[in-house]
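Take a look at the structure set out below.
All protein chains but one are shown in place.
Moving on, here comes chain A:
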Amino acid sequence: MIVGIATLLTFQLVGEILAYETGGLVPGPVLGMALIAIALLTMAKWQRVQSTQSQTIATSKAILANLGILFIPAGVGIVKHIDVLVAHGLALLALIVVSTVITLAVTVWSFVLAKRIFGGASDE
């Protein structure tokens, strides 16, 4: 548990340092995500880090299983934007629906089309 948290925080820290040094184009935690996937990939067979890996994976799964609670503190910040909601509520809702529908259609069509051209397999 502690090892898992320490590992995740350390990767975030390294990500934040990289983000700072590269001008903040990609957020630090996102860089941390890419780095931890690469680290797992390259060190998968190292005996010495097996226990660290399994603890990190267990901690990650526990956090991801309860991801929804983490958005609450920021989401409640909507109380600071009641004026925005009153002024633009309907337009905001329309924007969300229209852009989500367009994104779904364009993404699914480009996936199907690319698969027809390049091939691919939808199994595990």
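Here, a contact is a pair of C-beta atoms (placed from the backbone, for glycine too) under 8 Å apart; a residue touches a chain by one contact, two chains touch by 3 or more; residues count from 1.
Going forward, contacts and distances are computed from a predicted model.
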Omitted chain, identified by the protein name its UniProt record gives, among "Amino acid ABC transporter permease protein", "Heat shock Hsp20", "Aldehyde dehydrogenase (NAD+)" or "LrgB family protein": "LrgB family protein"
Footprint left on chain A by the chain that the document does not show: 5, 8-9, 11-12, 15, 24-30, 32-37, 40-41, 56-57, 59-61, 63-64, 67-82, 84, 88, 91-115, 117-124
